[in-house]
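All protein chains but one are shown at their positions in the complex.
Up next, chain A:
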Amino acid sequence: MADLDPEIAKTQEDRKKMEAALTSLNFDRDLYGDNDRDSYLTSIAPNDEEDPNLDTTGSLVAHRLASYTAPKSILNDVARAHSEEDDGGFKPRQTIAEREGDYRNRRLNRVLSPDRVDAFAMGDKTPDPSVRTYNDAMRETALQREREETMRLIAKKKKEEEEASKGKKDSAALPPASSKRRNRWDLSEEDGGGAAAAKKAKAATSDWDLPDAAPGIGRWDATPGRVSDATPSVGRRNRWDETPTPGRVTDSDATPGGGVTPGATPSGVSWDATPKGLATPTPKRQRSRWDETPATMGSATPMAGMTPGIAYTPGVTPVGGIDMATPTPGQLNLRGVMTPEQYNMQRWERDIEERNRPLSDEELDAMFPQEGYKVLEPPATYVPIRTPARKATATPTPMATPGYVIPEENRGQQYDVPPEVPGGLPFMKPEDYQYFGALLNEENEEELSPDEQKERKIMKLLLKVKNGTPAQRKTALRQLTDKARELGAGPLFNKILPLLMQPTLEDQERHLLVKVIDRILYKLDELVRPFVHKILVVIEPLLIDEDYYARVEGREIISNLSKAAGLATMIAAMRPDIDNIDEYVRNTTARAFSVVASALGIPALLPFLKAVCQSKKSWQARHTGIKIVQQIAILIGCAVLPHLKSLVEIIQHGLSDENQKVRTITALSLAALAEAAAPYGIESFDSVLKPLWKGIRSHRGKVLAAFLKAIGFIIPLMDSIYASYYTKEVMVILIREFQSPDEEMKKIVLKVVKQCVCTEGVEAEYIRSDILPEFFKRFWDRRMALERRNYKQLVETTVEIANKVGVADIVGRVVEDLKDESEQYRRMVMETIDKVVTNLGASDIEPRLEELLIDGILYAFQEQTSDDANVMLNGFGAVVNALGQRVKPYLPQICGTIKWRLNNKSAKVRQQAADLISRIAVVMKQCGEEQLMGHLGVVLYEYLGEEYPEVLGSILGALKAIVNVIGMTKMTPPIKDLLPRLTPILKNRHEKVQENCIDLVGRIADRGAEFVPAREWMRICFELLEMLKAHKKGIRRATVNTFGYIAKAIGPQDVLATLLNNLKVQERQNRVCTTVAIAIVAETCSPFTVLPALMNEYRVPELNVQNGVLKSLSFLFEYIGEMGKDYIYAVTPLLEDALMDRDLVHRQTAASAVKHMALGVAGLGCEDALVHLLNYIWPNIFETSPHVINAVMEAIEGMRVALGAAVILNYCLQGLFHPARKVREVYWKIYNSLYIGAQDTLVAAYPVLEDEQNNVYSRPELTMFV
């Protein structure tokens, strides 16, 4: 053997060399030359220059964050996203399951229960034992609950025993981690995180891997959360959490029974069906399951192992994995059945692991000759891979030991290539195959049974709805709706509902499928009854979706469902879920019930609710019942008022319930009811006042928080005397709870303080002496500023207090904190001061405080690094404006700061400085600091070269503010210097720049046009034409107005020439704006200066120009109104011509010009011209183009106003009974609008109708004469 060693060493050496050669570059030298490829760039930076401030993680160093652009890291992100996957700029599709948290994804754990029998359809017959009835469902829930109870007792006992034994020993174990308790509070905000945290606390004490622990204490706990979050405090780390692999579910494969029931619809909970599978926990559990050999496993659960038949036959006897074998910790993750994907994935994994498992010594011995080989020691650094998840699947299990299984052959199916989708069906995604795979089998349709054909049809239609083009989708949806009854409720729902449970479903797909359900619900009506529960299982999760529209959609479906199925069926379907052991199920059921209540009316549901809330059987039922009331209040708001008394009565006993959770939810429900009823309905709460007030003295923790919340909402309903009394009562407790470390408690306390303080009866003095000191001591600290919700709540509450006690008290207390070192905290202080001062003014602030305030604000303003919400800016502006003239002494200092900051490197800082000028300009004027303003004007003027558009916009805004305040004559720099500098800026395409610039230019043109030579104004006119293209309406409007001002300043001729030329451009928006501008010029400079040139322009034989002229006339007459009477005869020939033109648009525009003209001159004696024009308008009444006919009808309406209804009626009469229906239709339309416009006037003008034999049509009264 010794001679082998050098040989081995040599071989190893060789291999090392070869590896080195392979990893270094030794190929393609002909391509790359001899230089090392290391000199090539391995990646190309998305932005050209390297950013020196970019650290390794790509985040920018803090001081550059204040830059005006998006952070570079984001830009980089964008660039990378594009290089990685070419998704055409859209965000990659994300499934709903990926988006949602664990709590919401628990919907996937639910199973579609089998159809239930429709009690109404059966009449008096006894239900067939094979079908599922309400009884079965109830029994199952009861059993489940009982089981949970037992499990908990066992767990408790074990734990007690263990603790007893532990207590004897030295307490060497680590103390349990005191993870903070954070609970869900059952608030309306769905917050999966809270539940998880609560769970964490629980799980911390539940000891999974302690030898004797009964499994699943966490799992069966009253408020189950995410087991996966468990972080055991015990020294040993839980192996389950080491590598959370995507195949978490695969952890459970130790008992594959649960996994091998694909596609069936077993109720995962029907363990009563196979009682033999229900083995009690065996005492052999000391050994970790990792060490368990298959044999042990098998013997531990012999029944399960020996009846694989059950497991492999889907659907016959539904078997839940949990229930057939000893529950192992891993299994606890698995609830009910696995989906087929999971099963498949697991099988592949197992198969591959089996093939790739390390060769054993025996196998190696068999493969290699005995001589010439030596077993080497593994190197010291070698660590075998130990990924629990992989190991778990590697353990061969009795039932599914992998080996080659001859797959069932189906020659119709092709595996490698995605099969061609037959005839006109849309593309199928891989995950769709399991649902729609049957469509790919090339079977002859005729050979199928009618049922199968129907099923195929449904599948085809659904696939089209799900994946098809909009057109396909539309027709498929219509077909599904029309044929719903023909296809049958059963087949339809059996296809649709599993699709909705698909874990890879996306939002759009879900929306479409839900829409399908909505449509067929209408059609199926009472036929849906057996499927109500199934539908609810699928739809209820929508009620807690984060997307608002999904929630609305869910509500609509459930509401329709309850209308279709009726109250009795709904109650029967949902009653078993009310005391389901899973909190998720109860939560969604409560929400669904509230929707039912709003759909069918609260009175219908009251008796049921009453019964549920008083349920003796389980606290869960009471809890859910009371929660339903809460959800009803949240959902329907003030509509609870008529039923408020009965709702309160139903839940009031819950305040003294033995279960803490029930007490909590009762208080929360009362809070919701009071909130919904505000400001009415205090008398309904009379009966709960006493228990509530007693409760706040006896309770602690989150029950107390809930009680306080209820009180907080009830107090504002009271009369002021009572409110003040009760506030004082509750305030003691509140002040005590000020120091609670609990975040949720803090929020509630803040809210209640706010509600108490704003009620009428509470006096300022009381607040000042009793609340304020403690309030500021406990709440105004830096930590509160860190969390967004706390921050907001604290600011709101403080502002509310300030409304009572006045500015000085509050500002005096916080003003020092403006110099705090935490920026977030300073911002909170600033926001509070801003709101308080805006509400109440600054007259209460005495000189000393004023000094402190200005000082603090200046400090805070200068020290800010990032201020996206402009809190500092707004605060500064608010305070300065509130102080008014008192700010004068500080102005030099403020201006110094501004000037300094205008010169800052960061664009954001410069922008803020400029913005600040525009906010305080008015105050500066009040203080008589015109010289200072002039100085600032010059400074700003110098910064007009600014390159960042946002900043430039702000600088222009600041200049505008100064010009507005000090006027054109006193402005420095003088207008004649300023304006030429603005002309090039008008070219800037940035919206903010454009808007501010045009405002400034317009202002100058309006007030100080004489300071600028006419040539400059003409130049500006040309620039302004470009501005008419702007997207923002405000800019276009300002531009058009500016034309008017300029024309007024330099006379209309030149401006008009420019504008008329602009009518020739192609772009419509531009032309439209030009016509408006012409009209405005005409209005400002009197029409007679414009009309000749304008009418002359009509002779240009070009459609656009002529239409532009007509449109200008239309706007012109609209603007000048009565003045039009002087010009009507002048333009009549032109309009005559236009109304006779072949071009539709001519006639349309001329008609609208006539309308405005007629409306303007009504009653001014221009009837002759108008009748003349009406004669040209009238033949156009038969036009069909919508715009034209609209314009013509409006012109006729205008004529009605100007000429009187009688004239138009006379035009009408000729056609009302015309033999041609088309003619009659048009005439009656005109008659109708005439009638609606001037019914009374027509009485005098109706024609005289001849009497007929039986009928008298004459109106003799009109012939009476005295």
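One rule holds in what follows: a residue touches a chain if its C-beta (ideal position, glycine included) is under 8 Å from a C-beta of that chain, and two chains touch if they have at least 3 such contacts; residues count from 1.
Heads up, the rule we're going with is that contacts and distances are computed from a predicted model.
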Undepicted complex member, UniProt protein name, chosen from "DNA polymerase delta subunit 3", "DNA repair protein rad9", "Splicing factor subunit" or "CDC45-like protein": "Splicing factor subunit"
Residue touching the undisplayed chain, where the options are A:377, A:821, A:846 or A:1261: A:1261
Residue of A:560, A:988, A:1104 or A:1233 in touch with the missing chain, whole complex considered: A:1233
Hidden partner interface residues of chain A, rising order: 1184, 1186, 1189-1190, 1193, 1216-1217, 1221, 1224-1225, 1228-1229, 1231-1233, 1235-1236, 1239-1240, 1242-1243, 1246, 1249, 1252, 1254-1257, 1259, 1261-1262, 1264-1266
